[in-house]
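The complex is shown incomplete by one protein chain, all other protein chains being positioned as in the whole.
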Amino acid sequence: MGVSLKIALAGEGGQGVQSVAEIISEAAYTAGYQALYIPNFGVEQRGGVSLAFVQISREQIGAPKFMLADVVVALSHRAVDRSRQYVGPETLLIYDESLRDEVRSLYGTEQKQLAIPALVVAQQEMHPRVFNVIILGVLMQVADLLERSHVERALERRLGHKFAQDPSLRELNYRALERGYQMGKGGVAV
Amino acid sequence: MVTKPIKGEQRSFMTGNEVIAWAALAAGCEFMYGYPITPQNEIMHYWTRLAPKYERGFLQTEDEISAGFTTIGGVLAGKRVFTATAGPGNVLMQEAMAMAEMMRLPTVVVVTQRGGPSTATVIYSQQELNLTSFGGNGEGLRIVYSPASHDDLFSYTIKAFNSAWKYRFPTFVLGDGYQSKMRAPVTLYDPEERGLTMEPCYPMVGLPGLPGEEREPAHLRNTYNLEEELFAILSDSIKDYESMTPEVVEWEATAIDDAELLIIAHGIVSRAARAAVQVLREEGLKAGLFRPITLRPFPVAELRRLTGQARRLIVVESAYGQLEKMVKTALYGLKIPLRSYLRPGMGITPEEIVQFAKEL
Amino acid sequence: MSIAFKAITTRDGKGIFHLFPALCKGCGLCVEKCPVDTIGWAKQLGAFGTPVVEPGHGRPCIACKKCQLVCPDAAIWIEKQAPQERSDRLTSNDRKSR
Partner (left out) sequence: MAIEAQPQMPRVWRAETKPHKFCPGCGHGIILKALGEAIDALNIQQRAVFGCDIGCSLLAWDFFNLDTIQTHHGRTTPVLVGLKRARPELLAICYMGDGGAYAIGAQHLVSSVSRNDPVTIIVANNTQYAMTGGQMAPTTLPGQKTETSPYGRDVELTGRPMLGPELVATIAPSGAYVARGTVANVVQLKNFIQKGLSNQLKGRGISFIEVLSACPTNWHTNAAETWHFIEKEMSKFFPVGELRTPDGEQRQEVEHRGRQP
């Protein structure tokens, strides 16, 4: 992958899709890239699929949304379907392993895909709430664009106030991030 | 004078709505009047959090009619004030802005366009161009800036206050939902540190001296008894508007010198158009971009001049021909074929523009 | 006040009745409010080309100033007349019986 990346993230409200997008774009910005993040914020934001569009580039970024993504992250049944329009032949589709059947039936096996057992790992090893941070780690490992330190700094900025209230959360989130990076290593290069 | 919120230059990564709130603060704006509507809301959210720290005020009104008219009250009081709205709220606010146009009041309104007509979407469009430029029962004697980036949002919000108070026409920053909600880098600055002097504000009522004795009372009205009276007043305003136009118009031209295919787009769509021009150039097509920054007054002379050697024109907008109409009016008499890519209420990507241009 | 209005001044009963024809629109609100019915229509025309009012049509003025109060145009000013200067009651009564 060059120095330009278009990511579309889709999930259910509450899955933390927007937080991931915010952390990635903020990290890219502090790393010196042009970065742009826009949520899909229709009336749909209550009860619908939550979509986030992130672009990172060395060049000036054009439109805030795009037709096809380099990476699509789909985290729920509905999200697999809703994000389909952003998946092109070259797009890498990252999804939670639990959605394998949906993904297969929609995309077959030709699509570049990466299934991550993030939901199970989060539930069994950590806490369901850090599911999105695992995904963040996977995405950052696969994209291989930003240094880990930038990602961690953005994570601190986004969640620092929560860590301050409960320091155990910091440890939990960093563990989730690390686990994500590990899981991403087995994945396909973008 | 109110406390300065920004010292030096500050690089930040934030949403457009936050940029607008900071810009108003940096411009020394003293009061905001507002009524909730998406996607403008966070301008008020940031303003109400920041305003007390810098001795600025806020009033949440009962509707946009009131937001428009309280803004007029603040202007009459001699304060640098503004309001923000979108969509159906912009419709309601036109009543006040028509009065501001008649009375030559330097109101500043930030419009964050959403889909229309009516409630439509809360997301995005460029469909409020007609309304913002010509809303109200008048001639559209307004200044309308169309920003395309967060840096634009910051600069043109500051500039809107200056143009409004210098020329005394209602002034608008015509943003959109995308620009409001997206996070992107921006450089915030104190205008005075950049050598920008803020146009002074002055009260139009509540002046010193006993009215009727030490001075004439200010009798400000927007009603006239005779058609001749109104015609005289409007003729003066139109004359002022036309003489101000060369000073106020702004535009941006990209790769225009040898352009055979000229794309015309404003606001955030101009970014996609610029990216499209780059791709088309790489593919050997001599494409260029003309981006009007002021939509009222429209850079007519500049567009006519730069259209010179173009063989084809493409207007691209997230509306059904609102910019196209302005372009056609500006280019009346020129025999260059014009095609438009019109997507009312839809975002436009560079890929679509490239495809459309190649299919011509 | 930088501009001057010309008054028609009539002494009647306890009052000196100043009427400013340039202001009087002839609405007659004062006529109806006068407790002694002294106000009536005059031959003189006022601001809108309609007759102005004058005292002397009923019992003598008691200088209650009600007419002045209700005049929407400030066209009436009632001064109280000193007792020794009062106009002849009989004159007013004569008018009434006419």
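In order of appearance the chains are A, B and C, and numbering begins at 1 in each one.
In the analysis below, a residue touches a chain if its C-beta (ideal position, glycine included) is under 8 Å from a C-beta of that chain, and two chains touch if they have at least 3 such contacts.
On a predicted model such as this, the values are computed, not experimentally measured, just so you know.
Student: Wait, the hidden chain, what does it touch out of the ones we have here?
Tutor: Over the full assembly, the chain not pictured touches B, C.
Student: With the missing chain put back, one of B:Asp63, B:Glu242 or B:Glu260 would touch it. Which one?
Tutor: For the chain that is not drawn, the touching residue is B:Asp63.
Student: Would you indicate which residue among B:Phe13, B:Tyr33 or B:Phe172 is in contact with the undisplayed chain?
Tutor: B:Tyr33
Student: Considering the whole complex rather than only what is displayed, give the residues of chain B touching the chain that is not shown.
Tutor: For chain B, the residues touching the absent chain are 30-31, 33, 57, 59, 61-63, 65-66, 68-74, 76-79, 81, 95-96, 99, 203-207, 209-213, 217-223.
Student: Which chain C residues touch the hidden chain?
Tutor: 1-9, 18, 20, 22-23, 25-29, 31-33, 47-48, 50, 68-75, 77, 79
The rule is simple: only the chains that are shown with their structure count from here on.
Student: Hey, how would you classify the chain contact layout here, line, ring, star, complete or other?
Tutor: Looks like something else, not a line, ring, star or complete graph.
Student: If I count C-beta pairs in contact for every pair of chains, which pair wins?
Tutor: Result of the pairwise contact count: A-B comes out on top.
Student: How many angstrom lie between the CA centroids of chain A and chain B, rounded to a whole number?
Tutor: About 35 Å separates the centre of chain A from that of chain B.
Student: Go ahead and note the Å separation of the Cα centroids belonging to chain A and chain C.
Tutor: 90
Student: Round to the nearest whole Å and give the separation of the Cα centres of chain B and chain C.
Tutor: One centre to the other, that is 62 Å.
Student: Which positions in chain A are in touch with at least two other chains?
Tutor: There are none in chain A.
Student: Any chance you could list the residues of chain C touching two or more other chains?
Tutor: none
Student: If we count contacts the way the header does, which residues on chain B are in touch with chain A in the complex?
Tutor: So the residues of chain B in touch with chain A come to 13, 38-39, 121-123, 177-178, 181-185, 268-269, 271-272, 274-276, 347-352.
Student: Touching chain B in the complex: which residues of chain A?
Tutor: The touching residues are 22, 25-26, 29-30, 34-43, 60-68.
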